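For this depiction, one protein chain was excluded, whereas all remaining protein chains were kept in their positions.
Chain IDs A, B and C follow the sequence of writing; residue 1 opens each chain.
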Amino acid sequence: VNLDRSKFRHSTRLRVRNYEIDWQGIVHNANYLLYFETGRIEYLQKLGIKVDIATIQGDSRVVVARNEIDYRSPAKFNEELDVLTRVSYIRNTSFAFEGIIEETASKRLIAENVSVHVWLDGTTGAPRRVGDEFRRLVRTFEGVHALIQETG
Amino acid sequence: VNLDRSKFRHSTRLRVRNYEIDWQGIVHNANYLLYFETGRIEYLQKLGIKVDIATIQGDSRVVVARNEIDYRSPAKFNEELDVLTRVSYIRNTSFAFEGIIEETASKRLIAENVSVHVWLDGTTGAPRRVGDEFRRLVRTFEGVHALIQETG
Amino acid sequence: VNLDRSKFRHSTRLRVRNYEIDWQGIVHNANYLLYFETGRIEYLQKLGIKVDIATIQGDSRVVVARNEIDYRSPAKFNEELDVLTRVSYIRNTSFAFEGIIEETASKRLIAENVSVHVWLDGTTGAPRRVGDEFRRLVRTFEGVHALIQETG
Partner (left out) sequence: VNLDRSKFRHSTRLRVRNYEIDWQGIVHNANYLLYFETGRIEYLQKLGIKVDIATIQGDSRVVVARNEIDYRSPAKFNEELDVLTRVSYIRNTSFAFEGIIEETASKRLIAENVSVHVWLDGTTGAPRRVGDEFRRLVRTFEGVHALIQETG
């Protein structure tokens, strides 16, 4: 994926910790998924969505269906990173986040991520329409950059 | 991705551990990357490639360039899983692994993965031709199922 | 701590994975806690205690109150390890596990652990007497080696 940096309006800052480094001296590839998740959760909190991504509404839950990560340049111990996060689309029963990680000082591109999430009924576990409150909050924050499909 | 299970000739068995479970009671999505990596490393060892994936040859190293994961059904605490692993192609300076995780007893499909790896010169860090010994060992093990491009 | 190896009757085998290695090329010190936990959970399952250590009985739960680890010799990538586990004592509202990790082939001592666990009422969260079924199962398995205090 080659994400469009100009569309991102939310950023989370973090610092690479010692235990995230593997024996090559760089961040282990699975840890970037954790960084992107940290960005998504801060994003949801900023929009006023109270709880974890898995329990956005009491009667539904959200699961991750897919992850795509392109590793562009390895991050190293103690580097400060910015995790950019946005919702790129909302369809009937699913939506997608995009994420970019860059090194704070140099803006060096570290990794890019697209994750797809599915909205499930809390009782039956079947896919159901992405909640209206979530749609409204994302539309307000993202404006025209989020493609929100209104009819399922 | 929808991988062709019949092409896989290598399998690694593991059991879901307590600390890999998140607060939803299922394996956290980042841990599947660790399971797939465990499968790849056992695969390399089985083929007689002595060391870690990052140091396949003394004068070169291999880095992960891309990961794609589709989550099909969440794995739960204490479930026994089979991680199927194969090299699907070798190009000039890169190659790809495919992985499938299924629950041992029921064959329930848990997750699918495609990862792309780039062969780098150990000194300059520039991409270089995937090593001949690696090509030979994969061709011997995978036969016609691995697409090995001989001219870069 | 210097644990008495002759008192251990349960052993769990595992292999050091790539992502458990830190940039010094040895297992990161926090991962030994995960190995010891893996041993404790297998131990509980072997004794017929169905679920996770935290939900041994429906109306109570168990929490970790203390961990002591002595690191004796670093474990390395791909080494096969045996995690020895036993319950050393049961008091009124708490009990302790001891653990030893040794490298399978050479019996090299890797680490030793004592962990203390407290039995809590599932509703109030207050400490309560360690369950009778748990006491009975441990006494049957450990015999005289577990010090079980019957009156609180």
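Points worth noting:
Basically, a contact is a pair of C-beta atoms (placed from the backbone, for glycine too) under 8 Å apart; a residue touches a chain by one contact, two chains touch by 3 or more.
Nothing here was measured: the structure is a model prediction, and the numbers come from that model.
Contact with the omitted chain, checked across C:34, C:47 or C:148, is made by C:34.
Although one chain is not shown, part of subunit C still touches it, namely residues 23-24, 29-31, 33-34, 37, 52, 54, 61, 63-71, 74. Contact between subunit B and the absent chain runs through residues 18-19, 21-25, 28, 30, 77.
Summarising the interface, subunit A meets the missing chain with residues 17-19, 34, 37-38, 41, 45, 52-53, 77-78.
Here, only the chains that are shown with their structure count from here on.
Compare each chain's C-alpha centroid with the centroid of every protein C-alpha atom shown, and the nearest one belongs to B.
With centres defined as mean CA coordinates, subunit C is found 37 Å away from subunit A. Per-chain CA centroids place subunit A at a distance of 24 Å from subunit B. Touching of two or more other chains is recorded for residues 18-19, 77 of subunit C.
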